[in-house]
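Have a look at the structure below, then the notes.
For this depiction, one protein chain was excluded, whereas all remaining protein chains were kept in their positions.
Right after this comes chain A.
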Amino acid sequence: MLSIRDLAVSFQTRRGAVNAVRGVSFDVATGEVLGIVGESGSGKSVTSYALMRILDAGGAITAGDVSYSGLDLRRASEADMRDIRGREISMIFQNPRAALNPIRKVGHQIEDVLRRHAKATRQDARQKAIAALEAVRITDAEARYDAYPFELSGGMCQRVVIAIALACDPRLLIADEPTTGLDITTQKAVMELVSALIRARGMGAIVITHDLGLAAQYCDRIVVMKDGQIVETGDPEALFARPRHAYTRKLVDATPRAGESIRSLLPAEIRTPDLPHKVHERPILAVRDLTKTYRGKSGPVHAVRGISFEVKEGQSVGLVGESGCGKSTTSEMLVRLLDPTSGEILFDGQDIAGIPAGRFARNPRRGDIQMVFQDATDSLNPRHSARQTIADPLRRLGGMGGAKLAARVDELADLTGLPRTLLDRFPHQLSGGQKARVGIARAIALNPRFLILDEPTAALDVSIQAVVLNLLADLRAALGMSYLFVSHDLHVVRLLCDHVIVMKGGEIVEQGPAEQVMASPAHPYTQELLSAAPKPPARRLVPAP
């Protein structure tokens, strides 16, 4: 149905032309679901924008052919393309909330598409829009018709985006990272819905994702892209069992799954033996009945409702839950950036909950409790070089200066594997993995005893996530730190943590040793979380050297 031959796309930038896609060829047959997998910058999204001809300004197809049912999409007129988009080929996007017009009722947004492609008249548009909402299994579609995107949850917004895409019964659906930014259980629901709708309507589909596991589960065939080129094509089972290309192997390795160790995420050539870390009996942190209540417009909002747990000296504890479960609020209270409503935070036997967050910076404990933030880019000052960023806590809290400071920064760079030559670069000149290293170096600068890791790998590609997780494991062994690892992904948490806490609705629903929770989850919510995660097929066993 769709055939792409030697497609090349380049973008005009100030520093000259950048070739984002270089000679890509693939076909999609009717009823086939093709997965395009690759890490950021691989050109997987650009390929789909190019075939829809909705490239951003400065981007252009420089070579190749795109044909859809015998139609030359590269040479079709803009008016013809507009007729094809939405009616023949549709797209759904990542970050569904941003993908909808924030100030237009969702029903009207569906109507816009229906009316545009003459699938509805003024009289029956409303009825057809509601039918489209029902098709994506939105409960109470009639009432949702009048909702604005901000009144709906992320998963609901994605359903609306799907409803818009499928309103005119297109024959090909392109899903561009359809589940990125959604909770893991919502992710599953959205993917099941999309795949059920595709099968029911006999459509062809292209699923673009960075998640090899997800692609393997829902696609008939997978194309792996790297630097604008296809490196490997095959069916999911074969790809996982016998990856031929080194890059595919690296991706397959880096995809976390049950029963693997943290070292197995790394390519076999650079795997080193796992360093053991000692867990003492003495708790470094004890949380007793911690609560946080916000005053909302319609009554109090209980973000955290009386949770208690312990972190032992040298132990790594995972805090897992979906958005809104209170895990971020908890971590902010523990790192003392937010004051709890009630409860105790005993650090080394001393209650630090009573010290106001505003004054904690002057407390001698400040250096002992540090944090690695979620977004490596946003949590770095864009106008500070890596050296300044790492030196900041040393100068302010450690009172260091001069040659001693410079020596310590160099030492930290070595420790976190950041090449010293990069220390004078600014965040925008560093890659995602390098920025993550800077953030970690800053956090461990003062030799903290307790480190809170707030989804430190959420914004990173899987191969970089693998490297960062291993770095954290090495640092733990070398420095004897205790970790609280906050994440939504149980499989990632398991790799690094000894103990797991599962939160839901501000409460702890289950906690216990990591292996035990993963192997035999007691609470239904934990079971749901585990079953919602994509299950990549088994991998060829590569013996560690």
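The working rule: a residue touches a chain if its C-beta (ideal position, glycine included) is under 8 Å from a C-beta of that chain, and two chains touch if they have at least 3 such contacts; residues count from 1.
Throughout what follows, contacts and distances are computed from a predicted model.
Asks: Assuming one chain is omitted from the figure, identify its UniProt name from "Peptide/nickel transport system permease protein", "Methylamine utilisation protein MauE domain-containing protein", "Nucleoside ABC transporter membrane protein" or "Chemotaxis protein".
Replies: According to UniProt, the chain not displayed is called "Peptide/nickel transport system permease protein".
Asks: For the full complex, which residue in A:V113, A:M156 or A:A386 touches the chain that was left out?
Replies: Checking each option in A:V113, A:M156 or A:A386, the one touching the absent chain turns out to be A:V113.
Asks: For the full complex, which residue in A:M52, A:L152 or A:A303 touches the chain that was left out?
Replies: Of the listed residues, the one touching the omitted chain is A:M52.
Asks: Of the residues A:F93, A:F240 or A:F373, I need the one that contacts the missing chain.
Replies: A:F93
Asks: Quick one: say which of A:R22, A:K44 or A:R85 touches the chain that got left out.
Replies: A:R85
Asks: Touching the hidden chain in the complete assembly: which of A:A20, A:A165 or A:V317 does that?
Replies: If we include the chain that is not displayed, A:A165 is the one touching it.
Asks: Spell out the interface residues on chain A facing the chain that's missing from view.
Replies: 52, 54, 56-57, 81-87, 90-91, 93, 95, 98-104, 112-113, 116-117, 148, 150-151, 161, 164-165, 297
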